[in-house]
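Just one protein chain is left out here, and the rest sit where they should.
The letters A, B, C and D name the chains in turn, as written, and every chain counts its residues from 1.
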Amino acid sequence: MAEQSIIAIFIASILSQNVIFARFLGICPYLGVSRSLSTAFGMSAAVLFVMTLSSAITYPIYALVLKPYDMEYLQTLSFILVIASLVQLVEIVMKKATPSLYSALGIFLPLITTNCAILGIAILNINEKLSYAQALVFTVGSAVGFGLALVIFAGIRENLGVRHVPKVLQGAPIGLITAGILAMAFMGFAGLGQ
Amino acid sequence: MSSATMGFPKGGVHPPEEKELSLGAELVTVTPPKKVIVPVTQHLGRPSAVVVNRGDEVVVGQVLAEATGPVSAAVHSPVSGKVLKIADGAVIGADRVPVIEIMNNGEDTGLDAFVQKTVSWKDKSSFLDWIRDAGVVGLGGATFPTHIKLMPPKDATVHTLIINGCECEPYLTADDTLMQWKPAEVLAGCCIMAGVLGISRILIGIEDNKPRAIEAMTVAAREGTYASFFDGDVPSFDVQVHALKTRYPQGAEKQLIDALIHRKVGAGKLPFTAGVVVQNSGTAYAAFEAVAARKPLIDRVMTVTGKGVEKPGNFLVRIGTPISEVVNAAGGAKENLKAIIAGGPMMGKSVKTLELPVVKGTSGVLLLTGEEIEEYRERECIRCGRCVEACPVNLVPCDVAAFAEFRQWDRAGKAMECVECGCCQYVCPANRYLVLYNRLAKYHWRRLQK
Amino acid sequence: MSKLAELTKGLWKENPVFRLLLGMCPTLAVTTEVVSGIGMGLSATFVLVMANLVVSSMRNVIPAKTRLPIFIVIIATFVTIVDLVMNAYAHDVHKSLGIFIPLIVVNCVILGRAEAFASKRPVFDSILDGLGMGLGFTLGLVALATVREILGNGTWFGMPVTGEGYTPFLLFVLPPGAFISLGFLLAGMNSIENRRKAHG
Amino acid sequence: MVILKAAIFLALLAGFLSVVLVLVSKKFAVKEDPLVGDVEEALPQYNCGACGFPGCAGFAKYLVESRDPGALCVPGGPDLQKKLAALLGMEVKAATPTVAHVFCKGTNSKAKQDGEYFGIQDCVAADLINAAPKSCPFGCLGLGSCVEACAFDALHVVDGIAEVIEENCVACGACVKACPRDLISMIPQGPRVVVECRSKDKGAGVKRYCEVGCITCQLCVKKCPENAIALTDDIIVIDFEKCTLCGTCIEVCPQNTILPAHFVPEKKEEPKEGTA
Partner (left out) sequence: MSSTKLILQSSPHLRDDDSVRRIMLTVLIALAPATVASVLMFGTRAVVVLVLAVLGCLAFEAIALKIMKKPLMPYLTDGSAVVTGILLAMNLPSGLPWWMVLVGALVAVVLGKQVYGGIGSNPFNPALVARVFLFISFPTAMTTWPVPGSDLFGMGADVATAATPLGVLKTDGLAALMSSDSNLYMNLLTGHVGGCLGETSAIALILGGLFLLLRKVISWEIPVTFIGTVFAFTGVFYLVDSSTYADPLFQILSGGVMLGAIFMATDMVTTPVTRKGMLLFGFGCGLITGVIRLLGSYPEGVSFSILIMNGFTPLIDRYITPAPFEDKGGELQAP
């Protein structure tokens, strides 16, 4: 992946290597915040923001501090610290600046901390040996891919709210099955950007 | 003068017309019954106030209930006799509203006061008062007080009076009959209303499945026979009769405006915004009688039809006559009756009994058999989109219904724009109760807004 | 609640995968074969028990306002230990679990137990709770992995279990199969639970 | 040395991050009453809307802002009232436990029907278009709008009449709002005598369409030894506070409209049959 062009990385991270459908990152918010389209858009924006910021910060920490001083084993620990603080920061700012969005996202904002997509992408940036520019593009693409999956799913889910889904399947089961079919459909993009 | 194939652009349906059932027979005048039931309020707007007491003797045309405030209309006694009681009773569409029961003494005292005279155009300033005093309301079914429609707001410029002779509902032929029977009087009524509005352009829209009415009105307009009802300096009128391509709901106010002058009047807006006033042809006749004979609205032409009645036809009926009396005049109901509908089949209401009075807005009664009406049970929506195509006001009826079915009232606000014409439900292959869902959504949406 | 109940509630009544819907990402990602499912489950169990132990014993000294970052640091420490140990002694499993080992840090099961249970309860209860939850998590992973490995590969624990004529459903070892199998498993659990409730 | 390095790095990182956080939280501070959270936590989280607010969170906010002693969380019961009062430092008046009751017994076999309704199975819908199959304009439509509205599975329709399962009822009042004919009210729990009809029609009218409808003969009003029964707004109403459950009205009612609930009235004329 390290040799790919920026555009190829971007497209692949949205479609063929979608964080949700191919990498299984961020499933909790995917199932949790997809009840309505407006919250799905809000969550996507929040993830895009936090994810980009966290990758932008964690990458140099690894490259400039951890690696030169042989402290790679502190990667997980330091990354999660940065991300946790960032999320709290966003939460504080959002509460003041856009209270309506804050109340809509509700308990899911702190959950971004435990959104494994954020930490996962930060770690993948390092594991896949990307350059800083590639890492940023990969991060933005992944966040966009997350948003795309979330918004499509929220649209379907809003509709399912007015359909006759059997009781035992309502909620997470039908959400996972729908995600499965979407993942199947997204497999059609295999080979794109590779 | 007529130009065929005019029509409104979007949506609509063309159900079987079934008009020939009731069209052949002559107009029959129904003898006023022994007892009439006159609902106190027979219009859209504020309820009227009762001005008679139990036991009072009343004459034909005497005011029983007065208008309260501007958007309201008076109710007059259709017979002479004694007020039996003032109580709650059942009418079409409601179980308990205030009604006045009058025992008819059969003498029609006071009826001879309403003699038709030539109308002097010098009295023009009084026309509006006379129409209001006669309690004239829209006879197409909406029963909006006519004089209100003839008083456009100060800032509106009205240039055209549109007369609705479409009668787009299948089965019904009351307006058709009236236009064939009294074309000159209907036209004179149009001129009177145009005079009140101070305009000269009158467009009359009639669907092309009523060739005889079109012919009669065209002749009356061309030969100017209506002028004989007037004397004095009568202004000249530009009367045009237009044949419209038969398509339901052509007679809906906004669709008719679109068909005739190609202007769209948006949701929640009145025809004034397009510079027009729309009146029904039956209303025009009532306005003529109100001005020429000073006769209040105490009778109307209505259709009784369907395969469930022996002799379908059109009837001149006093207001307050029980529907059963009119049905008797039509030879009585048949054994295999399956449904009774007050109004047309597209927008009329199911009623449980024939013992309900005819009111100002009763344009017809259908007695249908199993041949004509089925027991429709709904299925799941298959999202075929036919309702979207058929909707004349550009809604997505299947979505509103889905929101209503799952009680998501906050998402069903678009229902408020629905005119309940029934096109969507007519075409639905899954027989969804789309109109009822819309009504339900409206009810709950209004409650949410409070 | 009895000590036994603390231990067993995680297996069914509050099973993190089937009842609480927590830790979905690793559940879906590492269940292509039963072995890696067990590897993930046991790693998570270790972190859970240790984190619960530390959090519970420090519960009186951790200030309420900064408790979350502190929990995360504690959990991250144990995760790093697991990561290093596994890399050294079970390299194959470590490789197949990939980034989902460091991602145990953000597994909601672990943080959730620390927050909801260990920070309020005595040490021994917390250990039992962690153990129960961890085993419940492992159970969930094994259940899903069993379905996927058998259908998608025709094997169980790497051993062939279907006949020779069997053509495996490749889809089940691919991402869509993970979603679909878990969806149906959850639906099955729901219907069992509903029936249990209906009968008292 | 390795440990020291790691420690220094982590300390620096943590220190830096906390300084940033503290600064930002100062700058973007939002005032918020922590009490709201406590109150919300105390509420039952049914989100049933009985209080008239959108969910428990909305009610908690209102309570903290207004300290309205009249605002009630009915499903929470008296225990919750005490808890809330303690939290908010105010006095709350005690509410008598109530339960929903449907005031109609005109089952399909006892009330006349005019036709068959085809449409949405919803009382409001059928009532909107005046297409209720039963002739009685006041009776239970039996299409289950109240059942739909109940979040606690406390209502069901039997033979065209909605009935309350009192063990499940938390008196949230959702069904009261859902009934288009105002047939459901909250009444005190326990033994009571109820006039099971709310028709405002005159006797002859009622007799035409219902075997068990109240014909307002007012025999019960006259015979009640406690003067607990009165005709109000064309309906016979029993005052539950005055009623001593003597059963006289049950005896005299010619239509069997007045019925006992949760007790067996003593039979006065046939004492031999026992009281049970």
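What we mean here is this: a contact is a pair of C-beta atoms (placed from the backbone, for glycine too) under 8 Å apart; a residue touches a chain by one contact, two chains touch by 3 or more.
Remember, predicted model here, so these are calculated numbers, not experimental data.
Taking every chain of the complex into account, the chain not shown here touches A, B, C, D. Here the missing chain is touched by one residue of B:Leu161, B:Cys398 or B:Ala441, and it is B:Cys398.
Within the full complex, the residue among B:Leu260, B:Cys381 or B:Ala404 touching the omitted chain is B:Cys381. Checked against the full complex, the candidates A:Ala97, A:Ala133 or A:Val165 give a single residue touching the omitted chain, namely A:Val165. The residue from B:Arg318, B:Lys352 or B:His444 that touches the chain not shown here is B:Lys352.
Residues 16, 37, 151-152, 155-156, 158-160, 163-166, 169, 174, 177-178, 181-182, 184-192, 194 of subunit A touch the missing chain (whole complex, contact as defined above). In the full complex, the hidden chain is touched by subunit D at residues 113-119, 125, 129, 131-133. Where subunit B meets the missing chain, the touching residues are 10, 13, 15-16, 170, 254, 263-269, 273-274, 333-341, 343, 345-350, 352, 354, 366, 368, 373-376, 379-386, 388, 392-396, 398-399, 413-414, 416-417, 420, 422-423, 425-431, 433, 435-436, 439.
Everything that follows uses one rule, which is that only the chains that are shown with their structure count from here on.
Centrality annotation: D (chain centre taken as mean Cα position, compared with the mean over all protein Cα atoms). If you average the CA atoms of subunit A and of subunit B, the two centres end up 61 Å from each other. The distance from the centre of subunit B to the centre of subunit C, with each centre set as the mean of the Cα atoms, comes to 70 Å. If you average the Cα atoms of subunit A and of subunit C, the two centres end up 21 Å apart.
None of the residues of subunit D touches two or more other chains.
Those residues of subunit A that touch subunit B in the shared complex are 161-164.
Taken in their complex, subunit D has these residues touching subunit A: 5-6, 9-10, 13-14, 17-18, 20-21, 24-25, 28-30. Remark: subunit B residues 380, 402-403, 405-406, 408 touch subunit A in the complex.
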